[in-house]
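The other protein chains are all here in position, but one chain of the complex has been omitted.
And then chain A:
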Amino acid sequence: MSARVLVGVKRVIDYAVKIRVKPDRTGVVTDGVKHSMNPFCEIAVEEAVKLKEKKLVKEVVAVSCGPQQVQETIRTALAMGADRGIHVEVSGKDYETLGPLQVSKILAALAKKEQADLIILGKQAIDDDCNQTGQMTAALLDWPQRSPEDGTFASEVNIEADKLKVVREIDGGLETIKINLPAVVTADLRLNTPRYATLPNIMKAKKKKIANVKPADLGVDVSSRLEVLKVDEPPQRQAGVKVETVHDLVGKLKEAGRI
């Protein structure tokens, strides 16, 4: 199969880090905070590499949009088995306002340029939880889009002839869907378990190429039409009150107007 897969990977604040809001409430603190690849993107990379190991695709290209640091994230994808990377340079103010619409425009342009047959993305990013990039990219390209998960257990993703075959678990049993290639697939949590990048692969990844591209080269305007007004922490959980007797409990409930 001569198919080429484009995998989008996003660099986000690490899942285990405690998030803090910036004092000026315009966003969260990102300086000096541990970042890593979005867990859903890891699953997307894993799926793409699996397809390559099954010899259903020829090449896996990892793409990320952002400043210099996203190259680490691309290297991780390369260490997991991607063949080459593309770094779309977006920095400063543009990076702060970069959202699903701009990213999907970039991915659509790249898909055409690289002649990709399949785009695999994570279903959502853990920093904004938008769950929009996959759908928007498909719409811009006018390609079918499927999440092999859709909230239930995904069993497999396969390529047969020129169609993408997806088997997934639904309430009534197993559902097999065939969709035309080229297509966009978004990966949810239970699709697979991403592999650890082992040392021999990490060494090999150092030699793989990462191309640099600017959004302007792709004819994409990354200005945003959205403005963040303010960012706040969720309200602190109030401590509960312990009461000694049932009478007290009834009294307190009446006070609070609950009964």
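Simple rule for what comes next: a contact is a pair of C-beta atoms (placed from the backbone, for glycine too) under 8 Å apart; a residue touches a chain by one contact, two chains touch by 3 or more; residues count from 1.
Definition applied: contacts and distances are computed from a predicted model.
*Asks:* Name the absent chain by its UniProt protein name; which of "D-2-hydroxyglutarate dehydrogenase, mitochondrial", "N(G),N(G)-dimethylarginine dimethylaminohydrolase 1-like", "Large ribosomal subunit protein bL32m" or "COP9 signalosome complex subunit 5b isoform X2" is it?
*Replies:* Of the names offered in "D-2-hydroxyglutarate dehydrogenase, mitochondrial", "N(G),N(G)-dimethylarginine dimethylaminohydrolase 1-like", "Large ribosomal subunit protein bL32m" or "COP9 signalosome complex subunit 5b isoform X2", the absent chain's UniProt record gives "D-2-hydroxyglutarate dehydrogenase, mitochondrial".
*Asks:* Tell me which residue among A:L174, A:M203 or A:V243 touches the hidden chain in the full complex.
*Replies:* A:M203
*Asks:* For chain A, which residues lie in contact with the unshown chain of the complex?
*Replies:* That gives, for chain A, the contact residues 14-17, 32, 34, 36, 193, 196-200, 202-203.
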